[in-house]
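Shown next, in structure tokens, is the structure this report addresses.
One protein chain omitted, others in place.
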Amino acid sequence: MWKTILRRILIMIPEIILLSILVFLLAKAMPGDPFTGSINPRSSAAQIQHLKELNGLYDPWYQQYWNWIVHLFHGDLGQSYQYHEAVSNLIGERAINTLWLSAFTMVLTYLIALPLGLYAGKHEGKLPDTVIRVYTYVTYCIPFFVILVIGLWIFGYVLNWFPTTGSVAPTAKGLGMLSSRFFHILLPGLLGALFGTVNIVQYMRSEVIDAKRSDYVRTARSKGVPEKDIYRHHIFRNSLLPIAAFGGYSITGLLNGSIFTETIFSYPGMGMLFIDSINYRDYTVITALVLLFGVMNLLGTLLSDIILGIVDPRIRIE
Amino acid sequence: MSLIEIRDLTVHYPIRSGFWNRVTDVVRAVDGISFDIEAGETYGLVGESGSGKSTTGKSVVGLEQITSGLIKYNGVDITKKSTRKKHNYNQNVQMIFQDSLSSLNPRKRVLDIIAEPLRNFQKLSAEDEKIRVLQLLETVGLSPDSLYKYPHQFSGGQRQRIGIARAVATNPQLIVADEPVSALDLSVQAQVLNFMKKIQREFGISYLFISHDLGVVRHMCQNIAIMNKGRLVEVGTREDIYDDPLHIYTKRLLAAIPEVDVSKRDERMENRLKIEKVYQEKAKQYYDEDGLAYPLVQVSPTHFAALPQDKLAELTGQKRRDT
Partner (left out) sequence: MDEENTLLELNNVSTAFKIEGQYYNAVSHVDLKVKKDEILAIVGESGCGKSTLATTVVGLHDMKTTKISGEAFFEGQDLLKMSDSQLNDVRGAKIGMIFQDPLSALNPLKKIEDQISEVLDYHTKMSTEEKHNRALQLLEQVGIDEPKRTARQFPHELSGGMRQRVIIAIAIACKPDLIIADEPTTALDVTIQAQILDVLRDIQKENHAGIILITHDLGVVAETADEVAVMYAGEVVECGTTEQVFGDPRHPYTRSLLRSMPQGDMDVLNDDLYVIQGSVPSIEKMPQAGDKFAPRIPWIPASAHEKEPTMHEISAGHEVRCTCYKDFYFKSLEVKDV
């Protein structure tokens, strides 16, 4: 098992290198350079030339790439010229906010989706199933940002139940700060979960229906296992398996979703930072974030495979 | 010269393992087998699941990458794709599969299914093509209105006949039939087997008939090869195999076939348990140290068995005593 995981991680290295080259070249291809806008407007062309040479901007691209990688390994992702702060610090701070929001959304998603999917599958074709399916279809049809904007408008502005911006009330301290943080992620988390449940409910529902008709469930019935235990020991457990494996991939979805959620809720996380950086052409931050998102995606996939390897004896990896 | 000569056919699948996922071992699906198929005959290839009989069949049609060995068609080695093409091999050798539902494209009409090999190998006008397909439908006993139906609208036996019609469309010389009737009910099986024989009589087709059902094989095949763990353990005529089996594997296989004659039930059961006992005790003697069958040795002009030296000596001694 450890061998396989290690091998998978080793395979990830060339993938990450390729990704970093791509990200680096894209950043290079973008108009302007790190000095644009941050240089004393009175500097002469020669001085700028000198500064650029000093910072290696005339080196061949692979030289520059190498320098960038070396810095990367030292935890130096460069300076954000918009915030005038080390990118690593900047991201670190935002990453924690995003982590809170994403984890909360994920927990909420599964808490809502699994019982709904199980219930719909169990009572396939009946009224509750139809209601749940209509809910999933309707939600699926509405773009995510529309849900966010409508949710924000109704619950934030009209009803005024939830805060509409930020990650914490500026005056909160101690325990109050914790509850204020929670209060701030409540609405975006709920709305994110509302959208995120759709796939999982459908997935769970069809898994339950498949399991219900499977031969091993018939075997369980012929053993005299009562219906409720059949659901508990056989159907629920077996249906959960592909969904548990899906968990790793859903990290990807959450990161993508955070771009919308955080921007619309002005929640200071990585997603909002990403959009801000694009608006301000803050290339160092953009490259760092794209690289980070890419690595997270790869890790999510790996995580999915590992989970599946643990829970499913058929693909248990030695 | 036989229609098909197979010499030392070997198909190995690599097993990858270890940290670097390197090939550490191979599965010997087919491990050096040789036999000939004559024009116009039905050659039976019998074996249990995992014996390599289907892999052999697929190799003959060219659907399997063979590791080594020769397949000769009318004396020409056609193991290379280019030679197969040159000698119209793919047109002259067709296949029928066990599962007629999954081997026929569900989204295609019968006309398109049967015409597919015609389109690949012959350039016919739409009108001629339709006439040819109608002829084929008649040959396999399906009505002309089947032309525009889809596979799922037919019963299992009818679908298998569509598969046969497709296989004979290009007037092949050999059809590899991989368990063609094992998914069918008895009464439907009879229909399909009769059609296979009828087509053989009319067109002189040869079959490589792959099956685990010894009853059906006895009904269909004059020459039979018994396959076990990738190797042939016994080859001979129908009489050789059924009346005078020599290898313990063949004996055990024959003893296990249930028969409908109730009066001899206890006798057969006793015989089976006796052979089973011998098999449990002495099976090792019939296989080499890797658990694989020995090379075939000739015991009569038509009869070959994978017997070790001592068994062979025993046998010839017995024969001498008998005469």
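Order of writing sets the chain letters: A and B. Residues in each chain are counted from 1.
One rule holds for everything that comes next: a residue touches a chain if its C-beta (ideal position, glycine included) is under 8 Å from a C-beta of that chain, and two chains touch if they have at least 3 such contacts.
Source: prediction; values computed, not measured.
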item: Touched by the hidden chain, restricted to displayed chains; value: A, B
item: Residue among B:R107, B:K123, B:H152 or B:R201 that touches the chain left out of view; value: B:R201
item: Of B:D8, B:D185 or B:E314, the residue in touch with the unshown chain; value: B:D185
item: Per the touch definition above, residue among B:S82, B:S125, B:S263 or B:Q309 touching the missing chain; value: B:S263
item: Touching residues on subunit A - with respect to the absent chain; value: 214-216, 218-227, 233-234, 237-238, 241, 311-314
item: Chain not shown, touching residues in subunit B; value: 42, 48-49, 141-143, 155, 157, 185-191, 193-195, 197-198, 200-201, 212, 214-216, 218-222, 238, 242, 252-253, 255-263, 265, 268-269, 272, 276
